[in-house]
Structures are given as structure tokens and as C-alpha cells.
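Just below is one structure, and these are the notes that go with it.
Note that this complex is displayed minus one protein chain, with the remaining chains in position.
Order as written gives the chain letters A, B and C; numbering starts at 1 within each chain.
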Amino acid sequence: MDELLLAAAGLIVLAVAVGLARILRGSDAERLMAVQLLGTGGIAALLLIAYATDVPGVEDVALGLALLAAFAATAFVNLLDADQGDAEA
Amino acid sequence: MTPSVLAGLTGAALVGLGLYGLILHPHPLRKLLAFNLIGSGVFLVFGIVARRGAAAGFRFDPVPQAMVITGIVVAFAASAIAVALILRLSVESSHVTLDPEVWTKPNGGDTK
Amino acid sequence: MSIRPFLDLVLASLVLGVAIFTITARDLFAAVVGYVAYGLLLAFVWIRLYAPDVALTEAAVGGGVTGVLLITAGKRLGAPNVSQEAQPGPGLKILTGVLAALVATALGAVILMLPDPPPSLAPEAAAAIDGAGAGLGNPITAVLMSYRSLDTMLEKVVLILAVMGVWSVGTDKAWGDAPAPLRQQKAYAPMVFLAQMLAPVGAIIAIHIFWTGANAPGGAFQGGALLAAMWMVTMMARLVEPPRVDAQWLRLALVAGPAVFLISGLAGAITAGSFFAYPSGLAKPIILFIEAFMVLSIAAALPMLVAGPPSEGQDQ
Partner (left out) sequence: MITLLDLFSIAAISAGTFFFFAGTVGLLRFPDSLTRLHALTKADNLGLGMVALGLIPRADSALSALKLIVIWALVLVSGASTSQLIGRALRRGRK
């Protein structure tokens, strides 16, 4: 069962890695999307690995990462459209 | 190859990469970014020392790990000061460069 | 046949790939986005090295907050006065590449030739933890707060010095005013909603991570950094503005951590016989007490470092 969890983690990491190609050749908005995918996929892989290898306390780390991914995304989006001028019309 | 050795080699490569960017990028913020890359590479190299030093019933040596945590925060504090200096430099001089030629040219301030 | 070596290899090549992208990206925004992704990936490497505490700190401070610092700075710097820089010539590029490769190779060689058995401070740390830091299940927290407590205290002082350094770079006329806001215009609905949802939940999670730090991964640094991130989220949505730098409460919050730490250390010198010694039996509550104030200081210092020096006309 543990090997199955690890295999799923490996597949998700692989999927996310391919998605990261968007970082290399995309617009700023698409780069953000790729990072968001990396954050979510990373959290999923982290949880799977943690459950498979019994690293203690990783749920808290995942919780922190989820919070940080949200924080970083907010910051980037904030700057992505800050130069667009006015508030919502 | 154990995970620690792999991570250590990754750290070494990161130091090299960061050094390259630090020297070559003309933009000071990019230099700062590269410098942070070097820093994280050094932390990684230091971190595998922690992983190797597992003893006394731990899975790792907690002393280097604790020092890496302290180091990350200090590195951030240093970056923040550097950013403040860069921003003030650009306000004062309208230049965003560390290129000595711009600063020593007689008419340096008005090249724009 | 285990899948782990494969996972590690994918992870390492991902870290290197994103690092290369960060160095070679054309514009600053792309480079910083890459850097945040890099910080996240590095956190996974730290997890694989059984260092969840470092992973959380790296993701929070190394990736997230540093990324926000750089991107905010890039925005304030503006694009126009950057483009005139001359690119280095090919000769210099090759020379630098060779130098960088040499340094990396030398470091790599050192890693492959590390002494066996590895030197370790773990036994000393374990002894110190059993003594002064008794009652803490997380060895990292015990090392930070007991075995190397002076380092940790001074590191808080470094944070305060950095805040002072950043503030003193501002213009004379602006002194006492608030730093510029993290966003020019009024935020619009989805952003405000996100901040309103995220900040309270995030604050609870941050306090939880600080609290479990005594026995499990987490601690004052991680909790403080997450709390700082939540404060910045509310600033980005313009729910709150950066405070004036001469505000009394802000300065008290900044100084609280090191001050309480230092006072406890001095008290230890009187009651327990040596500087930064904790009286036996009371170590855990005292350490948690000190850490609570450290969380406060870190949560106040990091956003002030990102917000930058006081800026004229930001008086509310």
C-alpha cells in the first residue's frame, strides 16, 4: 500500500513537473498558474509521501505550505494587475 | 547514491549557478536573487551534514538544522536592507546599476 | 524495487531546472515567480532530508516572503530605468561560467569526500536538551531555545537592526510616516474576500504551528513568518495600512521578543546559576513564554522589512 502511495506521489510530481514547462514559455499569468499547480500538486505529493514514509508532523508542514501558496499567489496577482489602474468598475 | 549526497550535489550546483548570476546580471535585484540562490545552496550543503550527523537517537543532527533556520531568517533580513538601499539609490540617482563606469563618467548622471 | 530514488532524482532535477530558469529568465517578474517555485521545491528536498522544520522556514521566509520582497521592490523600481544596462560580453560570460563550474565542482568533491564517521554535535545537543530544555519533544526547538539560545536571541536582534536599517534609508522628511502601501489602488471584491477568509484562518494555523513547535515540527520562526504573511495579505487587500514607523505599539512589538528573551536569560543567571539557564521543571513553560513574544516580534518585523522605509505623505 505504501508503495502505491509513493507511486501516486511520483506520478503527481511528474505531472506537475511537466506543467512547469509553462513557466519556461508562457505569459506572466500562465506562469502564475503553473506555480499554483506546483503548489497544489506539491502539497498532494507531500501528504502522500508523509503517509507512506511516516515522517511525523508533516500535516502541519502541508498546512503551512497551503497557507503560503495562497499568500504568494495573492501577492503576485496583486502586482499582476496593480498596474492596470483603477478598482473594480 | 543516497538522498543526502544527491541533495548535497544539488546544493553545490546551486552555489555555482548563483555565482554565475551574481557576477553577470547587471540588474541589482537580479544579483540579489542570485545571491539568495547561493545562500540556499550553502544551506543545503550544510543540511546534509545535519542528515549525516545522525547520532544520539536522532534521525539527524539538530544543531546544523537549527542554525540553517536562523540563517534563513538572517539572509532575509540582509536582503531586505539590500532592497532598501537599491531603491534609495534609484531615487537619488535615477540609475539602477552597480556598473562603475556609469558612476565615474564625468557626465554620468545625465546619460539618459 | 522502490520508487524513492526516482522521486529524489526528479526532485533534484526540478530544483536545478527552476534555478536555471530563475537565473536566465528575461524579466524580473518571471525570475521571481521562478524563485518562489524554487523555494517550494527546496522545501520538498528538506522534507526528504527529514528536516520538516527547515522545510517550513525555507518555504515561508526563503521562498514566499523573499519573493514578495523582491517583486514589491521591482514594482517600486519601475521598468524604465532598468533597460539601459549593458549586457556583459561573451568573454566575461565564459570566464564566469568556468569560475562558477569550478566552485561547484570543488564543493561537490568536498561533499563526496566528507569524513566518515561524520562529526556531530548531536550527543552534546541531546545532553543539553535533557538538562535545560527538558520537556520539549522537538529537538530543533530545544537547540534553538536552550543549547544555542544566545544565537537565537542575537538573531532576533539582527531582525530589529535590519528594520532600523531599512527605516533609516528613507528620506529625512518622511521620518515617522508610514511606509508606502503594498498596493496603489483600492482592492476589489475577490481580493478583499480572499484576505478576509485567509487572514483569520491563517492566524489560527500560525499559532497552532507555533504551539506544536515544542513537540513537533514548527516553532516560533515558522509561526511568526506565517503570521507575518497573513498581515501582509490584509495589507495587500488594503484592509489595513502599514503602521506609522513611530507608532508606540509597533516598536514595542518589535522589541518584545529579544527583550523578554534577554530578561529571561538574566533571570536564569540569578535563579538557575548561569546565563540563559532555565530552572529545572519550569523550562518548557518559560521557553513557550519567550517564544510567544518572539512570534510577535517576527510577525511585526518581516512585514515592516517588506513594506520598506517610511514614505512621505503616507500619513493617515
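Please note the rule applied: a contact is a pair of C-beta atoms (placed from the backbone, for glycine too) under 8 Å apart; a residue touches a chain by one contact, two chains touch by 3 or more.
This is a predicted model, so every value here is computed, not measured.
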item	value
Visible chains that the absent chain touches, using the contact criterion stated earlier	A, C
Option touching the unshown chain, where C:Ile3, C:Ala178 or C:Leu194 are the choices	C:Leu194
Sites on chain C contacted by the missing partner chain, in the whole complex	188, 190-191, 193-194, 197-198, 201, 205
Hidden partner chain, residues of chain A it touches	1, 4-5, 8, 11-12, 15-16, 18-19, 21-22, 27-30, 32-34, 36-37, 39-41, 43-44, 47-48, 51, 59-60, 62-63, 66-67, 69-70, 73-74, 77, 80-81, 84
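Here is the rule we use: only the chains that are shown with their structure count from here on.
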item	value
Pair of chains joined by more contacts [C-beta pairs], B-C or A-C	B-C
Chain of greatest Cα-centre distance to chain A	B
CA centroid of chain A to CA centroid of chain B, Å	23
Approximate Å spacing (C-alpha centroids) for the pair chain A, chain C	19
Inter-centroid spacing, chain C versus chain B (mean Cα positions, whole Å)	14
In chain A, residues with contacts to at least two other chains	none
Residue numbers of chain B (touch at least two other chains)	none
Residues of chain C defined as touching chain A within the complex	2-4, 6-7, 10-11, 14, 17-18, 21, 29-30, 33-34, 36-37, 40-41, 43-44, 47-48, 50, 52, 55-56, 59-60, 63-64, 67-68, 71-72, 75, 182-189, 191, 194-195, 198, 202, 205-206, 208-209, 212, 216-218, 222, 226, 229-230, 232-233, 236-237
Residue ranges of chain B in contact with chain C within the complex	1, 3-21, 23-27, 29-30, 32-34, 36-37, 40, 43-45, 47-70, 72-81, 83-88, 90, 94-97, 99, 111-112
List of chain A residues in touch with chain C within their complex	3, 6-7, 9-10, 13-14, 17, 20, 23-24, 28, 31-32, 34-35, 38-39, 42, 45-46, 49-50, 55-58, 60-61, 63-65, 67-72, 74-79, 82-83, 85-88
